[in-house]
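Apart from one protein chain that is not included, each protein chain of the complex appears where it belongs.
Chain naming follows the written order as A and B, and within any one chain the residues start at number 1.
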Amino acid sequence: MSIRITKLSVLLLSAALCLPAAAEAQENGQFIPVVSYRTGPYAPNGIPWADGIVDYLELVNQRDGGINGVKILYEECETGYATDRGVECYERLKNKGPTGAAFINPLSTGITFALTEKTLVDKIPLITAGFGRSESRDGSVFPWNFPLIGTYWTAADVAIQHIAKELGGTDKLNGRKIVLLYHDSPFGKEPMPVLEVLAKKHGFQLTMIPVTSPGVEQKSQWLQIRQLRPDYVVMWGWGVMNPTAIQEAANVNFPRDKMIGFWFAGAEPDVVPAGAQAVGYKALMLQHGAGRARVHDDLDKYVYGKGLGKAKPADTGGVLFNRGMVGVMLGIEGIRTAMAKYGNKPMTGEQVRWGIEHLALDEKRIKELGFEGMISPVKISCADHEGTRTSRIQQWDGKSWNIISDWYTADEAMLAPLLKEAAARYAKEKGITPRDCSKES
Amino acid sequence: MLGIDPTKIAFFAEVLVSGLLSGVLYALVALGFVLIFKASGVFNFAQGAMVLVAGLALVRAFGWLEASMPFWLALPLAIIFAGAVMTGIAWAVERFVLRKLVNQTALTLFMATIGISFVLEGLGQQIFGAQVYKLDLGLPRDNLFALESLFDGGILLNKLDLWSAVLAAVLVAALVIFFQKTRMGRALRAVADDHSAAQSVGIPLTRVWFVVWTVAGLVAIAAASIWGSKVGVQFSLVFVSLKALPVIILGGLTSIPGAIVGGLLIGAGEKLAEVYLGPSVGGGIEQWFAYVVALVVLLVRPQGLFGDRIIERI
Partner (left out) sequence: MFYREAGHFKDNYRADMATFPIREDRIGIITLLLIALVAIPLVHLAGIPPFAGDYFFNAILIPFLILAMAAIGLNLLAGYCGQISLGAGAFMGVGAYAAYNIAIRIPEMPLVLTFLLAGAVSALAGLAFGFPSLRIKGLYLAVATLAAQFFLDWAFLRMAWITNYSPSGSVSAPPLVFAGWHADTPVERYLVVLVFTIVVAWGASNLVRGNLGRQWMAIRDMDIAAEIIGIRPIQSKLTAFAISSFVLGLAGALWAFANLRSWEPYAFSIDRSFQLLFIVIIGGLGSIIGCFLGAAFILLLPLIVDAVPRWLSIPVPAGAGSNITLVVFGALILLTLIFEPHGLARIWGIAKHKLRRWPFPY
């Protein structure tokens, strides 16, 4: 009997939860969910990232009146970087708008893993620009995953390439010591297979040291590094782990310019708290870094000029803010590509998937969009859901990030077999028959 | 020395000293727990959230004040502001939560403090912002080498760590004096011994609770400034409290010396374990190692090293 009341209350509550949603007037437009985290341990990184996304969506609405005239509807949902809350957000938002969610960009590797199978069933593209699972680049096995413009594996290879260049050639890697200091989670473990292959190939000694999440205390890790005296430390950190690591590196006199952070360890919240200790610290760039391009002027004019901006105007050129903009821009361009085929109306997830898979941005188009200098040309295909495998390195001078290298391109000859193996393994585990990419149009 | 490589001894000493320095900080956070537990029987899980709020209040006020006045004036004012915030929290907690939960089980009180920590985290982030804020209290950050005459190359130490440890040690000493020598301290100890007996001789229970939560708030300010100087003031300061949990059960929930000795033991133990045992099992063991050390001690002494003996009567 009591259980009945429980159930009853659950039913009533749920009715209350869902009715207003149903009662909302169905506005015509393209719905894009924004799954973000503005609270919790990763909020310092999540806030600028989410700001970039929302501001760019608003910009497209304010400046262009939507995508080819189709207004963008969006709703933000807070995950606190927790996987189960991310899944709840996804379930709540996936059917919103006239055609459902166009794509989802979960801003977290954990949520990406949880959604990989769900998006397959719901037919919603999963955009993970710069994060997610690396093998999902293989579109024949992962038709709905788009780890656009750089995976963890690309990043790992570029980091080693840069080290080789600083040392004066790939042959100089032989006998060197490189430490991978990683966030102890699937996110931090992603680069390991590539680094292991590279260590074997180039003959450097790779030591992998985990930092237990969240990483406010890293004395023992850095003492180990001090004992080991490595030539370089590659750091796969996120959140508070990064400033702590820089501070501890200073404590053991490890030169900061021998530290190369992953691109999620290369934004302002990672270096600012460490103050002067962070000077010289290097990080990978996910195509773009900090700085302003023409699109920022548009933002000032159309969004911040009207008082619609989310961030402080001074923060709009930040690394993570730009990352938010670039990620959502690629999704929107995917929708635009789909519209070229299916007409200027709200696209379904399936149509958007086709659009992203046929997305091609050349220098000219990137310039038109105002992203000149922020990304290199992107071409997505069925076999390659990443689009481009290039990156640069930036260095913190105490006030701003400066680009210190040319574009590196990840070594496809080395990555391709690894990727094939990982994707095949996943396909076998899940009983997926890969699509034949040569037959896709 | 029996053919042992002196650099190895130096490294061992370095690990040990770093561990002890961390341990002093753990002891500081643990003290916040012990104070409140002693006086009100509450296992205060909100200590972490208090560290966060204290840090945010301090850093925001400091940043704002520094723009208009010199450093030496801005810093004390910011500390006073943070102190006022923590006092306000102590008052609210005593008035709206503790007073209503008198005579509840320890577990209910424990859960209530988790509720408090949600409220504090939400309010703190809402009022002061959820970004990361740089905190520079003017403490030196450079390194120095000690005992160079003894070991080749000496032991590497960081001044920030040293200063933090000194600061923590001074605070710990001050608290011990406060507890042992002052009138209020005696009242606190009386309440800790027996609530109702203390009340019957005229010690105002509610005031004692208020004071003890305020003191815990001040300890939180100290912990926040030390950790905040290292990693920036941000949400993750909440997790600092998790580091203090093994310390307090190791030392004993009711013992101030226990918190200090426990902090040093855990600090040194976990660093040595991570550096010397960690690599053979893949690393990342220090978090659970601290708990396992505490567990082993508890198996021998169920009340912790210095805790009050648990006497059970039927």
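We take it that contacts are C-beta pairs under 8 Å (C-beta built on N, C-alpha and C of every residue); 3 or more make two chains touch, one makes a residue touch a chain.
It should be emphasised that the depicted structure is a prediction, and the values quoted were computed from it without experimental measurement.
Within the complete assembly, A:83 is the residue of A:68, A:83 or A:227 that touches the hidden chain. The residue from A:66, A:97 or A:110 that touches the chain not shown here is A:110. Checked against the full complex, the candidates B:67, B:201 or B:281 give a single residue touching the omitted chain, namely B:281.
Chain A meets the missing chain through residues 1-7, 9-10, 13-20, 22, 34, 36, 38-39, 43, 47, 50, 54, 76, 78, 80, 82-84, 87-88, 91-92, 94-95, 110, 113-114, 116-118, 121-122, 133, 184-187, 189-190, 192-193, 210, 212-213, 310, 422, 429-431. Contact between chain B and the absent chain runs through residues 43, 96-97, 100-101, 104-108, 110-112, 114-123, 125-126, 130, 242, 245-246, 248-249, 253, 281-285, 287-288, 291-292, 294-295, 298-299, 302-304, 310, 312, 314.
The definition used in the following text is that only the chains that are shown with their structure count from here on.
For this pair, chain A with chain B, the centres built from the Cα atoms lie 36 Å apart.
Residue ranges on chain A touching chain B, taken from their complex, read 38-41, 43-44, 47, 184, 208-212, 214-217, 219-221, 223-224, 226-227, 239-240, 243-244, 247, 250-253, 269, 272-277. Residues 11, 14-15, 18-19, 22, 121-122, 125, 130-136, 141, 143, 156, 158, 160-161, 227, 230-240, 243, 270-271, 274-275, 278-279, 282-284, 286-287 of chain B are the ones touching chain A in the complex.
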